[in-house]
Every structure is written in C-alpha cells, then in structure tokens.
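Data first, discussion second: the structure below is written as structure tokens.
The complex appears here minus one protein chain, its other protein chains still in place.
Up next is chain A:
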Amino acid sequence: METYLGEKQQASQWSPYINNGGSCLAVAGEDFAVIASDTRMSLGYSIKTRYSTKYLKITEKCSIVSSGMQADIFTLHKVLKSRAQIYEQKHGKPMSTDAVAKLVSRLLYYRRFFPYYTFNIVAGIDDEGVGCVFSYDAIGTLERVKYSASGSGSSLIEPVLDNQVALKNRNDIKKEDYKLTKENAIDLVKDAITSAGERDIYTGDFVEISIIDINGTHEDKFELRFD
C-alpha cells in the first residue's frame, strides 16, 4: 500500500519476541556480590503476574538474573541449571564463576541467529574470593564490571550506580577514601531498585535479592509498590 508520498507501508509483521519488563541489577564488592531482580511480569500495560522469578542460583558462589522475555529467561535458566549439574558430575566440583560466565556467553551466542531475548547479569565470587559482576547483551557479549543493571528500569538504575559505586561526577568524596561495605551495597541495591519501581511502570511487586560471599549465598525477598 503506497502513501501519497510514495513510501511503502508494510502491514505489521508477527514477531516471536515480546518484552515482559522488569529490572535487574548487581554490584560487586571486594569480597562479596549483591544481585537483585524484581518479580513483576507485564505484557503491554497489563500485569500478567506479580511473582515470576528472574533469578537463578547456579552454585553457592554464583547466580544469574535476567530481564526481557520471560519464556526465553525460563528456558535459558533451565538449560543453564542442567549444564551446571553436568559440569559438576563430570568434574566432581561446582563451576567457578568465571566458568559460568563463559558458559552463559557461549549459550547465548549459540543462538546467534535466533537469540534469546534476555538481558543477563551474572554475579558472584571468583576463584580468588573477589566479588565480580558480568554483564551481557542478547547474543553473549561478555564484560566483567563492578556493577550492572538491565531491563526496563536500567536507565533509571545505572546512573545511580555510576554515581554511588564508581563515584563518577562527584565532587564531595575522594575515591581513595571510599570503600564499599556489604551493608552499604545491600542498602544501595535495595534503594536503587525501589527508586526504579517508583517511576518505571514495569518494575514493582517483589524483589528477590541475594548476597554472595565466601560463606555462600543468602537469599532474601522484600516488597515494592504494587501499583
């Protein structure tokens, strides 16, 4: 169908992808990592469910959160869980966080030409006991960072983390004097995702937060706004 300007207008094509919204973030400290995700699953302007987990504990030292399309998140997490068990049976020990990070990257790239609509963050403790966060794009580009946010609220959360964790654009504090403690990090993550819940309509309901350190993983849950 041609308009009067001569452009072709195409009927909208069916897409295999939808976005179920939600936000995820993770912050790495010196000897710990904090990872969190909300649990709201939306479709358009409706809420499909207030509790649909985006979080998966892979080992005692490593977890993943993913935002994007719930079906792909669910499947990716299933595959990852199975692969972690296979690794443990084959090698007699759990996967290291670096190994998990690489595996996720490869699993995503395996679907290079029909990607998982997932935006993942892997966080945990590396082999030296140092906290680490890995962020990805949909096809597995891997980068180790100190913090990351993904999902519908990421543009609201990322600047907060830039300012509070990386101390960017601050005139009031010297980098050398500052150390991120576990309690500060947990509060920061809670505040960041709560703030995202205030303004982002797709973020809300519950948050699953997890603190990973040398002793293992401690999981917790708290409420956000239900509107």
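Going forward, a contact is a pair of C-beta atoms (placed from the backbone, for glycine too) under 8 Å apart; a residue touches a chain by one contact, two chains touch by 3 or more; residues count from 1.
Convention: contacts and distances are computed from a predicted model.
> Match the chain absent from this complex view to the correct UniProt protein name in "Proteasome subunit alpha type", "BHLH domain-containing protein", "Elongator complex protein 6" or "Elongin-C".
Matching the unshown chain against "Proteasome subunit alpha type", "BHLH domain-containing protein", "Elongator complex protein 6" or "Elongin-C" yields "Proteasome subunit alpha type".
> Among A:Ile86, A:Ala166 or A:Ile214, exactly one should touch the missing chain; which is it?
A:Ile86
> Determine which one of A:Lys78, A:His91, A:Arg112 or A:Lys168 touches the chain that has been left out.
Selected residue, touching the omitted chain: A:Lys78.
> Of the residues in chain A, which ones touch the absent chain?
78-79, 81-82, 85-86, 89
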